[in-house]
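Only one structure is covered here, and it is reproduced in the block below.
Left out: one protein chain. Kept in place: all the others.
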Amino acid sequence: MTNNPFPLPKDELLAAYRTMRTIRDFEERLHVEFAKGDIPGFVHLYAGEEACAAGIMSHLTDVDRIASTHRGHGHCIAKGVDVHAMMAEIYGKATGACRGKGGSMHIADLSKGMMGANGILGAGAPLICGAALAAKFRGDGGVGITFFGDGASNQGTVLESMNLAAIWNLPVIFVVENNGYAESTSVDYATAVDSYVDRASGFGLPGVTVDGTDFFAVYEAAGEIIKRAREGGGPALLECKMIRFFGHFEGDAQAYKAKGENDYNRTNRDCLKIFAGRVTSAGVVSAAEIALIDREVAALIDEAVGQAKGAPLPSARDLLTDVYVAY
Amino acid sequence: MTNNPFPLPKDELLAAYRTMRTIRDFEERLHVEFAKGDIPGFVHLYAGEEACAAGIMSHLTDVDRIASTHRGHGHCIAKGVDVHAMMAEIYGKATGACRGKGGSMHIADLSKGMMGANGILGAGAPLICGAALAAKFRGDGGVGITFFGDGASNQGTVLESMNLAAIWNLPVIFVVENNGYAESTSVDYATAVDSYVDRASGFGLPGVTVDGTDFFAVYEAAGEIIKRAREGGGPALLECKMIRFFGHFEGDAQAYKAKGENDYNRTNRDCLKIFAGRVTSAGVVSAAEIALIDREVAALIDEAVGQAKGAPLPSARDLLTDVYVAY
Amino acid sequence: MARKISMKQAINEALDLEMRRDPTVIVLGEDIVGGAGAPGEIDAWGGVLGVTKGLHAKHGNRLMDTPLSESAYIGAAIGAAACGMRPVAELMFLDFMGVCFDQILNQAAKFKYMFGGKAKTPVVIRAMVGAGFRAAAQHSQMLTPLFTHVPGLKVVCPSDAYDAKGLLIQAIRDDDPVIFCEHKALYGSECDVPEESYAIPFAEANVVREGKDVTIVSYGLTVHRALEAAETLAKTGVQAEIIDLRTLSPIDWDTVIESVETTGRLVVVDEANPRCSIAGDVAAHVAQNAFGALKAAPQMVTAPHTPVPFSPVLEDLYIPSADAIVAAANKTTARALAA
Partner (left out) sequence: MARKISMKQAINEALDLEMRRDPTVIVLGEDIVGGAGAPGEIDAWGGVLGVTKGLHAKHGNRLMDTPLSESAYIGAAIGAAACGMRPVAELMFLDFMGVCFDQILNQAAKFKYMFGGKAKTPVVIRAMVGAGFRAAAQHSQMLTPLFTHVPGLKVVCPSDAYDAKGLLIQAIRDDDPVIFCEHKALYGSECDVPEESYAIPFAEANVVREGKDVTIVSYGLTVHRALEAAETLAKTGVQAEIIDLRTLSPIDWDTVIESVETTGRLVVVDEANPRCSIAGDVAAHVAQNAFGALKAAPQMVTAPHTPVPFSPVLEDLYIPSADAIVAAANKTTARALAA
């Protein structure tokens, strides 16, 4: 057995790869199924951004909470939400994670500390401050992670929350998933400052920018700030520079991208390829082990899609339930 | 005649002093009248902060627009709103600047470029971006100034507006009137970062902090950034550290202040005294000239209060008018 | 043991009792303690009008002053509620809802439904409502209809100290998000309030006066105007039944309908603006569901379709008056009296 030069033991490396592969396959498959017209509504795919979700979530347990975005599938999977329940939800089935009432943009599983994808940009930031406040009162050592895009970084809710987290010294990590675009608009147009670390420091928060296609860069940076937050050292910001393989949502013609941009990124900046390349060339993980995971995941996604398609629809009665605990 | 070492000619020095004295007397008189029970509603006094309004507004004409705060009397007076109409408004009279419908917190005079005091913290920041955008489209060289307190600096509206002004390169100046308190809460508790200049730079804005009790410091800093904005150089932030002589609003017992704090400030950090001291000791303005202004202003305020008290009340019909231009 | 206390004290007492009972109850808002970080006294304010004064001494850091960032701290209260706490967040004036409404409209109100039933958000948002304080257009609104419209929210508006205590205790124990509206003009009003803890269930309207001739439905401050009106009406032989809704969502339709079935006449009094108001909501519901019982057109007495004016003379005209209620009641009973 060769030496392991990575900050994670082999089983965790394999688990991280499995997470990323699951996200990738989940999303690639949705892309295909959506094109067939089988999937209702707005679907925002996380493909290309897997290293960010996986690198951060590797440090979390169910006591930790995350607040996700409209592009939430990756966060859900990395946080341990059941893939079958997710797929069924996206198909609008009664067996879905939200019994078909939420859909892609509202998948949640509070038992896993997943406080919901969110259709409102920036809305997760205040919520996660509350989760962190609860953790502080309880003293359970939980941290809160809020994800938001480069576009959502300009929402007042996010900005207010940075200050709140700082003055209350909350265990919150603000993760900017900077994929360069908000819908069709470039981050260079929409955000006046070059670095989100500078913005964070305007709120008294330490920050760090990493290459979000590099699982290990994300993993190490996140590990440090999450550990500090857990120990009472307060909030921080993590900017992950990443790549969105698909359009903003399914159906987006992506005319705002440069010619060849997607191909280039698929070839050269695929976080899964990069990860697999590094762990195999270091001799820590074998190509066969990678291939096995790939096969297992492919089967899992197949099964999830099959089950989702076959699952029962919600019944008329469901329309009126779950509005209140008691009314 | 001695040399004038100040950046303003003598007539402008006298005008600036007159503005500050008018604000001071206006506010001191309201304090007295409020205590008598003659003035309805919430009244927030600007006394102690005069140098900020006067120092900035010295650079503006009617083409420039300001958006004020709940503590707006000083901004109004410095921007040229009629003192009689203001006083009548505060008394709720038909002759008031807003015909008695607005009151202290909503005094406006769009013909003077005064877009309104505002009862909602931070609300002026987006509005002034719009005023500046209009000026840009018109090409009239106008700038927009938005005032907000240390407390309001944590409103999402203000924060979003900084980014918007920066990316659109709008001629907007963000003025933080940092008087150390938001109601009873200290800025040290509520704002995580020590300097608003740091916060501004997190939005790509240049910023500068000045002693807001020093008219000349405000005047010079404001002059530079206003000139730059006017010439297309974009937005900036100006933090004025200042002192609120009275409570948050009339009726505030101010138990959160240190013992002797108000007395100390009145004695040592009174921007009017400081200004008068400097211009007289430099020999540019005589004590008699100052005294004359003081007498004239006292008479003006007396007259304004007298007129306001004697002015007619709105009539019942006024309740229903002015909701729409046409409905 | 009951004693006379003000609505302000009743609210303070409800918070105190619930904080003692349940360690997950926390209270947060702007200056609700006061003096944070400042050189003077702590608990310097106890809220802008002193409602939470004294609680800090009893419960320490379970009361938290906030920065002036309503989206962040109201949202944090909602997030904490979704994570097992029972926060009571103060939004000073309900008029400020515009800077933080998304957290209420699209988050708190919808979690349970969007997540397929798997969430619970027991947050209470306390806020001042209503006119009469000469606080002008941005600090005087009765925005109850905006919240009542939203599925997933509960909306409460007590008319006296007794109800305020019992309804706030219920609101804190309730598992759904509650908007708790405190009429600032009632803060000083006193009535008998038991020292012990009690909860008033939601959707139980209070028949504050019985009468057989006309049903007057209201909530908050205007309940008292309706009572005044009832005195005047009584002098002309018209006996008004007055229903204080207490909670606007859920609302006690049964009590309203039963009363109208007896009186045949309805006046709804609402301090809110008229369009899409509580007044319209109640009048429409009765018209649809008790049409046969109505002997005359239901009447709505509301604020006009205008912002709240500052000048006291105008503001006094803005709030529905006892006279206007009397006139509306007379209108509904005119035929009966003529007959």
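Think of it as A, B and C in the order they're written, each chain with its own count starting at 1.
What we mean here is this: a contact is a pair of C-beta atoms (placed from the backbone, for glycine too) under 8 Å apart; a residue touches a chain by one contact, two chains touch by 3 or more.
Here the structure is a predicted model, which means the values were calculated and not measured.
**Student:** Tell me the shown chains the invisible chain touches, ordered by label.
**Tutor:** A, B, C
**Student:** Quick one: say which of C:Lys8, C:Lys110, C:Lys184 or C:His224 touches the chain that got left out.
**Tutor:** The single option touching the absent chain is C:Lys110.
**Student:** From the list C:Ala185, C:Val269, C:Ala283 or C:Ala322, which touches the chain that is not on show?
**Tutor:** Residue touching the absent chain, from the options given: C:Ala283.
**Student:** Considering the complete complex, identify which of B:Arg24, B:Arg71, B:Lys101 or B:Arg199 is in touch with the unshown chain.
**Tutor:** B:Lys101
**Student:** Touching the absent chain in the whole complex: find that residue among A:Phe26, A:Tyr181 or A:Phe245.
**Tutor:** Going through A:Phe26, A:Tyr181 or A:Phe245 one by one, A:Tyr181 is the residue touching the chain not shown.
**Student:** Give me the chain A residues in contact with the hidden chain, please.
**Tutor:** Contact residues on chain A toward the absent chain are 40-42, 89, 92-93, 96, 98, 100-103, 105-106, 118-122, 151-152, 154-157, 181-191, 254-259, 261, 313-314, 316, 318-320, 323.
**Student:** In the full complex, which residues of chain C touch the absent chain?
**Tutor:** Residues touching the hidden chain, for chain C, are 71, 95-106, 109-110, 113-114, 136-138, 145-146, 148-152, 249, 251, 272-273, 275-285, 287-289, 291-292, 294, 296-300, 304-307, 309-310.
**Student:** In the full complex, which residues of chain B touch the absent chain?
**Tutor:** 65, 67, 96-102, 106, 108-111, 115-116, 118-120, 123, 125-131, 133-135, 137-138, 156-157, 160-161, 163-164, 167-168, 321-327
Definition applied: only the chains that are shown with their structure count from here on.
**Student:** Approximately how many whole Å separate the CA-defined centres of chain A and chain B?
**Tutor:** 46
**Student:** Need the CA-centroid distance for the pair chain B / chain C, whole Å please.
**Tutor:** Computed from C-alpha means, the inter-chain centre distance equals 36 Å.
**Student:** If you average the CA atoms of chain A and of chain C, how many Å lie between those two points?
**Tutor:** So the centre of chain A lies 40 Å away from the centre of chain C.
**Student:** Among the residues of chain C, which ones contact at least 2 other chains?
**Tutor:** Expected reply: 66-67, 69, 71-72.
**Student:** List, in ascending order, every residue of chain A touching at least 2 other chains.
**Tutor:** 156-157, 160, 163-164, 167
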